[in-house]
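A single protein chain has been removed from this complex, and every other one stays in its place.
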Amino acid sequence: MRGRALAGFAAAGLGLSAVPFFGPPAFYESFLYLVFHWIVLAVSWNILSGYSGYFSFGHGAFFGAGMYTTATLATKAGVPFLWTLPLAALVAAAFGIALGALVFRLPRLRGELFALLTLAVTFVLATIVLNTPIDGGPGLYLSAVPLLAIGPSPSSTFYLLGLALALATLWIAREIQRSKLGTGLFAIHDDEDVAEVLGVPTYRYKLAAFGVSCGLAGVAGGIQAMFISYVTVGETFSIAVPLNVVLMSVLGGSRHWFGPAVGAAAVTALLYAFTAGDYAVAGHAAVGLILIIVILFLPEGIFGELIGALKRRRVPATPAIDAAGLPAPAAAGPGKSEGPALLEARGLSKAFRGVQALAGVDLEVRRGEILGLVGPNGSGKSTLINVVSGHFRPDSGRILFEGRDLAALEAHRIARTGIARTYQIPRPFAHLSVLENVALPAMFGRDAQARPDAEREARRWLAFTGLAAKAMSLPGELNLHQRKFLELARALASRPGLLLLDEVFSGLTHAEIDDAIRLIREIRARGATIVFVEHVIRAVMELTDRIVVLSYGRVIAEGDPRVVMREPDVVAAYLGKPRA
Amino acid sequence: MALPSLTLLGQSLLSGLFIGALYGLLGLGLSLSWGMLRQINLAHFALAFLGAYLTYQLAGAGMDPLATLAVVMPCFFALGVLMHWLLARFSVSAFNSLLVSFGFTAIIEALIQWIWTADFRRMESAYGEVKFRVGALYVALPELLTLAMAVALSLLVWAWLRHTYTGKAMRAIAEDAPMAAAFGVDVRGLSLLLSGLSAAFAGVAGLCLALSYTLAPGQIYAWLGVVFAAVMLGGLGNPLGPLVAGIVIGVSEALTMAFTAPAWAPLVSFSLLIVVLLARPGRI
Partner (left out) sequence: MPAANRSVRAVFGALLALALAAQSALAAPSGPPVRIGSTLALTGPLAATGLVHKIVGEIYVEELNRKNGLLGRPVEWVLKDDQSRPDLARTLYEQLITVDKVDLIMGPYATANILSAMGVAQRYNKVLIHHTFGTPSLAKYDMQFPAGGLAGDPDNTIPKLVFDALAASAKPPKSVAVVTSKFPSVHFISLGARDAAKKRGLREVAFLEWDFGNRDFGPIAARLKDAKPDFVWVGGLGLEGNLLIDAMRKIDYMPPLHFHLFPAPGPLLKAAGGENALAATTFEEHPPFTDNPVAVEFIRLYHERGAKAGLPDTSVENQSAISYSSWQTLEAAVTGARSLDDKAIAQWLKKNPVDAIVGRLRWDGPFNYIYGTDLYKVKQNQKGKWVIVWPKEFAAPGARLITP
């Protein structure tokens, strides 16, 4: 598959590079250079902002950083133009990574706040460049910088440089989309917290995407500096670049590496379609009207709609895979309550702005058992699951899993230790297919499988949970029962040693509950240890070996389910004390 | 650099306050439609300028500038309703609405240039001549009106959202529209209402622009960056947000211009913004 794509790229590259040698009018070369230029900017922007949803309004800052790096080095230090380009990439990328290193650590800086931050960075950089000797006001003039004659004419040279960079950018975007990095980014787009808990190293991935995105923008800036040959702060850091890349990506379709390229070509062509002097003003309005009509009728973007239509046309081939080939989950040994402790929580505390959700919880989970976690609403059950799985950090206390302290680990590493969980309200990745949802933990979990193996594993788990027919559907197309089972399949795909289930039975019908009980028994039979939070008492009674009762963040009872549920403290916690 | 006099300081503070109020007024409609209706309405700026030009035109024909609101606001309300109807009809997502509104911006900008040419227009009005003296400081009436309108509108919307049934229904829609509908809230009607109001507010901002500034179609983009910043900093959908954030930005820029080389102003205001974002949990 990749060989075919590489051949395709090479063919396109060779074919397009031959164009200047046929002596076309220079205008077409310059026009195509501009198309390539915007392709690079839009596609590179999309790598972070389209894939991961971290909408950056500051692409102009990195573009400008590259532009000024080239301009400064070429005019003030006499560095040959082509050598300035990798330096432009480095400066822009370094700048982006430095910014990202600071910003991505802060979980509240998502969505529009990230956009705001990147916009602010543009203004800051522009002002610094304007007021320091980097520019200082008069701008930098590059007409005296020699341009290496790569093509038969200067416009050909820019055409070829632009072509090379555009192809490189497209290839990089494609590779990223199809790699683990890409899958991780798309998961981050849909639900970053879940992705992190499933093992995606979100911080590192975002940083990588941002660095690549900025570096490419930097090179584009460097080449553009030579093209327009007069670099001023006003032109470089205007609102045009950040605005246009968004428009182009949305117009073309931001979920696919090729989408923004289509948008870039379309918008640039539109720009030139209406340059005749007589109807300049009307032309401006016409461009606006065209944009409106296109996006109203093609909401996924021009290319996005195309891809979507093609996907729907294709009949998904569901290979017959049954659950028989499923490997046993880790930690074999079906010993019940007498097994050694797999998980130990000691003095676990967690407060949220004055509400003490966990107030010193001590409990242990023995290998191979099914432990029920019960208690009235607000007793801290879900919080406990969240803390153990890495969603939240505990304020104090220790969590030992197979002897190792989890509290010290970053969230995505906890997944690698072999802990998986489901969510009470299912949180699948909305834009990934059911198959991709389940394959992700296999790719990022303890075994870190390659994609084809992960997908095969995913199919087995889908067969196990009865969702094989829905592999190509989007989660939005499933009903609640199916989505719960999707959660289960997803949790199982990483072959966890410890499975945490958060109210997996809520909302299910009687028959569906029977189904789920059978499934959980099978999972334990394969050797997993299960902790589940539940209100549906029937399930608790039928499945659990032991239960632990929480109330107001503390353990108030534990032991055999039938015995514990009759203890007066437990009854009081649920129902209150009877009036004398 | 000598220490500036108190008068200079005070006058600069006022200047920053007033321009911040204008940022807030421009940002109010934008923040509401972005925060509550999930529509990023770039065309808000073009609408504001259209309003400014209409005010200029009507005032030139003899109408009192403030009275032009009686014409402009209802027309813009209708425009806002129409825009939202269009976006809802096609179920346009947030980012797609950015593109659609950009298209509207281009159309409105072309319309303005076609009718009034790209030449600079300055509305001269009786209001423009009036100044008040407060000690050694001067306060011009147009600026005061801008501040008054910004504060009034922001507070009105805040009170509406806080204390009235429709306001609370609106907030419910912003949080979870289907759920609100399930509880009997008229999502469609209220969304149209809010969109209309946002557009009407753009008209008010236009009046203030016309009172205080020279107009040119290209100026539409000059306000985009800083008002977006104010809107995002103030918290989407928070009616007091753009005003407070706008004033913070305006005052920090003005004070910089009073103390040091004015060209450093954006650096200070936006660095401050970055620091605030990094340090504070959440928004203003």
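Labels A and B are assigned to the chains in the order they are written; within every chain, residues are numbered from 1.
The criterion applied here is as follows: a residue touches a chain if its C-beta (ideal position, glycine included) is under 8 Å from a C-beta of that chain, and two chains touch if they have at least 3 such contacts.
Please read all numbers here as calculations on a predicted model, not as lab measurements.
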Option from B:67, B:94, B:159 or B:263 whose C-beta touches the chain left out: B:263
Sole residue of A:154, A:507, A:527 or A:559 that reaches the chain not shown, by the stated touch rule: A:154
Hidden-chain contact residue, picked from the options B:45, B:77 or B:223: B:223
Interface with the undisplayed chain - residues on chain B: 4-5, 7-8, 11-12, 14-16, 18-19, 110, 113, 116-122, 124, 128-129, 131, 133, 137-138, 140, 143, 212-214, 216-219, 222-223, 226, 250, 253-255, 257-258, 261-263, 265-266
Contact set of chain A toward the excluded chain (per top definition): 25-28, 30-31, 34, 127, 130, 137-139, 141, 143-144, 153-155, 224, 227-230, 232-235, 271-272, 274-278, 280-281, 283-284
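Quick note on the criterion: only the chains that are shown with their structure count from here on.
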Chain A and chain B, separation of their C-alpha mean positions in angstrom: 34
Footprint of chain A on chain B - complex, ascending: 34, 86, 90-93, 95-96, 98-100, 102-107, 109-111, 113-114, 221, 224-225, 228-229, 232-233, 236, 261, 263-267, 269-271, 273-274, 277-278, 281-283
For the chain A and chain B complex, residues of the former touching the latter: 55, 57, 102-103, 106, 108-109, 112-113, 115-117, 119-124, 126-128, 130-131, 239, 243, 246-247, 250-251, 254, 281-282, 284-285, 287-292, 295-297, 299
